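A single protein chain has been removed from this complex, and every other one stays in its place.
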Amino acid sequence: MTNLKDLLAHEVVVGLTEGQFSAEEYVISILKRIEEVESKVHSFITLDSEGALSSAKILDKKLREKEEIGQLAGVVVGIKDNISTQGIRTTCASRILEKYVPTYDATVIKNLKENGAIILGKLNLDEFGMGSTTEYSRYQPTHNPWNLDYVPGGSSGGSGAAVAAGECTVALGSDTGGSIRCPSSFCSVVGLKPTYGRVSRYGLISYANSLEQIGPICRSVKDLVMMLNIISGKDRMDSTSMSSSPITVSNKSNNLNVAIIKELITDSDPEVTKSVYGASEKFREIGCSCEEVSINNLNYALPSYYTLASAEASSNLARYDNLRYGFDYPIEEYKWETYFSNVRESFGEEVKRRILIGSYVLSSGYYGKYYLKARRLRSLLRLELLTLFKKYDLLIGPTMPILPFKFGEKIDDPIKMYLVDINTVLANLAGIPAISLPIGFSNGLPIGLQIMAAPFEEQKLLDASYELEKVINIQRVPNSI
Amino acid sequence: MIGLEIHAQITALKSKLFCSCRGNYRDLRANSNICEICCGLPGSLPIINQRAIEFSTMTSIALGCKVPEKIMFYRKNYFYPDLPKNFQITQYNVYGISSIGIDGKYELDDAKQIRISRIQLEEDPGRIAYSEGGMNVRNSALIDYNRAGVALIEIVTEPDFTGPKEVRQFLNKLSLTLEHLGVCDTLLEGSVRCDVNVSMNGGNRVEIKNINSFKEVEKAINYEITRQSSVYNRNLKVEHETRHWDDKKKITFKARSKEEEHDYRYFPEPDIPIIVLGSDFVANLERQMPELPIQRFDRFISKYKLSEHTSNILINDKKLADFFESVLKLHFSPTEIANILVTDFKSLIEDDTESTDYLKNLKVKPEHIAELVKLIEDNKISRITAKDILVKIFESGKLPSEVVSSNNSYKIADEKTIMDAVQSVFDNEKSAVEDAKKNREAINFLLGKVMKFTNGRADPKIAMRIINSKLSDPEKQ
Partner (left out) sequence: MKNNMISKEDLEHLAQISRINLTENELEKFPKQLDKTIEYIDILKELALDDSVKLDLPELRFEELRKDEINMSDDMRLSKNITEDGFLRGPKMK
């Protein structure tokens, strides 16, 4: 029997149903794997082995008694630590939520549990989702399983690394400007940011509410489709959520019109460019056409993103005043004039910077200059992309313009760090779905291809990804960590 | 120049504005009426209450405002311990119309129009109890979020008021309107708050906050006008500032200087999409919404043929008007019923009008009045007797017919009995009888005596006829 920890999600469900192994056995094999590698990778902030084993036992009992077990039965899921899990500490990788234990589950968590998935624990991220390397976590940085000296990407770095390292079957991340796709690209796994509104944000601890979505990170497209179907859906608890049709993985060949966005390739690392052109060849292999196309307004995309995201963040993070929840702070310090500021000193640097910029762009006199312009640019960009999608089914390019880099390389210069997101923010600004698919390596460092589609066209996106995955056939798990 | 900014809770709602916690938070243990949403827990999202939009639209319509086809919500960002998210979800019209009503007008009794600048929907913060009463709380404030998230309608007027009397009239009419719409019970504790802007002689504007009931508003304005006048009289300048109303000391005092101009950094609330009301929304709502005071007034006059004076009294007391119409359902005699209600009935309940439940707790029900009026109209009792009966049924709750028979109060219509009564009076009032022969006025005196003799039960018409015939016929004296 193959090493249990290497099983893909769909293989776990089949294996359990056919009685090849028990859920408890499976969870134990995952926990063993964690013991082996976690001290090197540091994916987890909170590991709930007891909870996972207990859920596994309940599942095994149901199996024995031939009860309904759900479509994700036995699948072990790691949850990015900015998604609310009832009874399990949720920190957003911040000191300010060190002791916060939510009293409710996010809708996506409810959906997973109802379908038999096992929640393993909370995965590392850049504090409050702000960052691209997980170096801004206030707990510890996560290491890229492909090369421990390198960053795993961010902000869902813990999720990307855990999936690549086999520390869970699949994971959930969140994506505000690329936070699912970046770690997926850097860790050679598959990650999807769904169409805005496809997945409920209820329980996702907000960084920038008009830009972000929860999405799956997996080792195969088929697993991703399973997860996506379970977490998608209109939710009465999230007024921005919308209903959508379930995705079916099919074997049909495509005839899709694909276009490479020129501007995303021109400034990329040559190794990355080579890989992407290689991938476009593969598209032609599976029966799609591929040409190059240009987008105007791209140089305004990243500035617009940072304006909007910081503005929303400055307001979303105002609630962290340690009154109702938070961390330990001496009661004698409670004086009205200084209380809030003293408590919030505990935010990390990057969070502070973004809050300050956010307050700046929203302050009176500046609203029209930055925020309103950014909103309008956003509409313009969306319009431009939707027009392109009338002609093309898919738009592609490199997920990241560069290869994974070492710790500390960009942390002293915020702008350098922001530029890492330059390819990914497009999809968040326009609200369209975007996936990162592993397409190659350079010196052992992973490269990812980004594929985007029109709103709610995840089926097209995933059809192409599924086919491409088969012909590209990239390794998903490092041989040794 | 005086302008108002009124916050009225939508007390008619069962739940809060953005979550399903109870809308009525009164008398509950602290922090027992909360959920993730109204406490601003991480990851929670607001879900707007459909009925709140209906109520606030009705209010906009009643105040003559334009209602846009699409509305939006904004965040007003500031830090305060009673504000769970450290921002308030509200509406804001600077970058385009977002609020539920704009550019309205409201007419006072003398046809003066007060312009309504805007009406908006927003959430109430929680409450802070300061350190009073033992419990070792000298070093901290006590916060209760039970009220956080309750729906508020904010009504802002232009500074069109010229004096406190106009303000009082406006607030009375507004309360009545809100009551008729069912939107807000202004007698409920804490259901309305009013801020007032006062500027005199083109001078600086002073904002007075913290007035917690409509009744206090007039007092606060009077105090402030006096204060500003005295400042002028000393040749000093009135400062542009915020003051608070102290309802114990009945003065306004300068607010702590910490209340500087806030930069609220308004921006659109990303978690609530634009709400599309549609082009028919207002028309549909107008058809369904409860009758406004002016409409009811017109109806009482045209349909029930009541006088303007009587209608006015009824309209200004919605519960009395409702009672009136309940009686009408049992016995259709508008004028008679209305007369009793606005005179004797009203004076009996006068002491009780402050309580929200008044009329509900009365022993007298519509059936009682209906029966009473029937008895009068069937000529079984006189109007004078009716007054006494009313008092008795008020106390006992018994039906009029019961009281009448047990006290033997039925009208006397029997000629012989009345003749005996008249005779008895004539025997005892010889000089009055002489006067009456010469002076018509004096006959009423005799009639009065006959009524007294019969405990008010004699049919006055018959008695009068007998008196007249006796006077003119020397034989019958």
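A few comments on the model shown:
Just so it is clear, A and B label the chains in written order, and each chain counts residues from 1 on its own.
The rule we apply is simple: contacts are C-beta pairs under 8 Å (C-beta built on N, C-alpha and C of every residue); 3 or more make two chains touch, one makes a residue touch a chain.
Everything numeric in this text was worked out from a predicted model, so none of it was measured.
The chain that is not displayed touches the following shown chains in the complete assembly: A, B.
Contact with the undisplayed chain is limited, among A:Y104, A:Y150 or A:F186, to A:Y104. Of the candidate positions A:K61, A:R236, A:K262 or A:K470, contact with the hidden chain is made by A:R236. Listed residues B:I47, B:V327 or B:I418: the one in touch with the omitted chain is B:I47. Where chain A meets the chain that is not shown, the touching residues are 86, 103-104, 197, 236, 239-240, 299-300, 302-304, 306-307, 314, 318, 321, 323-326, 331, 334-336, 339-342, 344-345, 347, 349, 352-353, 355-361, 363, 369-370, 373-380, 382-383, 414-415, 418.
The set of chain B residues touching the chain not shown comprises 13-15, 20-22, 29-36, 39, 47-53, 70, 79, 81, 128-131, 135, 137, 139-145, 263, 265, 268, 272-278, 281.
In this text, only the chains that are shown with their structure count from here on.
Look at where the CA atoms of chain A average out and do the same for chain B: the two points lie 56 Å apart. For chain B in complex with chain A, the touching residues are 36, 39-48, 75, 77, 79, 81, 84-87, 95, 139-141, 143, 258, 263, 265-267, 270-273.
Per the touch definition, chain A reaches chain B in the complex via residues 83-84, 90, 92, 97, 100, 102-104, 106, 201-206, 208-210, 236-240, 311-312, 314-315, 318-319, 321, 323-325, 331-332, 334, 336-337, 340, 359, 362-364, 367, 371-372.
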